[in-house]
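The full complex has more chains than appear here; those shown keep their coordinates.
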Amino acid sequence: MKIISSYIELETGEGIALHDLMPGLRDAVLQSGINNGFVTVTSQHTTTAISINENEQRLLDDVKTFLTRLIPPTDRYLHNDIALRDCPEDEPENAHSHLAAMLLGSSEVIALADGVLVLGQYQSVMLYELDGPRQRKVNVQVYGE
Amino acid sequence: MKIISSYIELETGEGIALHDLMPGLRDAVLQSGINNGFVTVTSQHTTTAISINENEQRLLDDVKTFLTRLIPPTDRYLHNDIALRDCPEDEPENAHSHLAAMLLGSSEVIALADGVLVLGQYQSVMLYELDGPRQRKVNVQVYGE
C-alpha cells in the first residue's frame, strides 16, 4: 500500500469562514497516483474544523449565524482570561472558536474508488475557519494502490 | 491489503429518524472476507449523518426532541429562500437538516479484529436521517487482510 502525504495551505476569511477543500483534495488524489483506497483529511489547528456540507452560499451564511448564536463570542469564558494563563499576552480571546471546533470535529475519512472520492452529489469536504483570518494547514493523506 | 467497497441502501423514516446500520455493516464485513483491518462508514448525503450511539428507543426519541429544540426547523434560514437560489423551485426547505448534519458528522472509522468490529457493548453505528423520508445510500469500505 502506498501512502502519500501532503498539505493544503490557505489564507482564511474573517471570523467564521468556510472554504471548500474539494479542488485541493482532487489535486492531491491525482498527484498521488492512487486509484483505490481512502483519504484522510485532518485539520492541524484547534480553532478550525473539517466537516462535509453543501457548498451553497446562503447555507454558509446560515452556518455563521447558527454557530454565533449557539456559542456567543461575547459570553464569559475562563480561557479568555489571557492574563491568568501561562501564554503570550497577545493571545486571542477565542474560547468560542475552540468549542465550535470540538462540536464539528477535526477529521473526515473518505473512500477512493477508481480515482474518484466516494461522495454524494452535494457533498463538499470543507475547512471551517472559526477564528480567522489566519494562515492554515490541512493534512491530506492518500492510502491505497 | 484488500479493499472491498459496498453500499447500504435504505428508505428512511419521517423527519428525524435513526437507523441502526450494524446488520448491514456485519454483512459487509462477512461478504468482504476480511478479518483484520478497518471499516469506513461515510454518508453520501448532506442532510444525513453517521454517529455512534446506543440503540434504545426512548433515547432515540430524546435525540429527535433535542435536535428539534437546538435547531428549530421553523427558524429563519437564508438557505430556505428557494426562490433566491439557483436551484429547482421544489427544493425542500431543510437548512436545519444541514446544520444538524454538520454537528453530527458524516463519517466514522471502526477497527476490525478477528472478523469483529471493535465496538463496545452498547455501541451501534447509526444513520441519522435529518430530512426524511428519502431513499439513502451509505458507503461502507472494508480494508485489510
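Couple of notes before you dig in:
Letters are used for the chains, namely A and B, taken in the order the chains are written, and counting of residues starts over at 1 for each.
Keep this in mind: a residue touches a chain if its C-beta (ideal position, glycine included) is under 8 Å from a C-beta of that chain, and two chains touch if they have at least 3 such contacts.
Just so we're clear, the structure is a prediction, and the values are computed from it rather than from any experiment.
All together, the complex described by this structure holds 3 copies of its single chain type, of which 2 are visible.
Here is the rule we use: only the chains that are shown with their structure count from here on.
The geometric centre of chain A is 20 Å away from that of chain B, both derived from CA atoms. The touching residues of chain B, when paired with chain A in their complex, are 1, 3, 5, 40, 42-46, 70-71, 77-79, 81, 84-85, 95, 98-99, 101-103, 105-107, 109, 137, 139, 141, 143. Those residues of chain A whose C-beta lies close enough to touch chain B in the complex are 1, 36-38, 51-54, 56, 58-59, 61-63, 66, 70, 103-105, 108-111, 113, 118-120, 122-123, 144-145.
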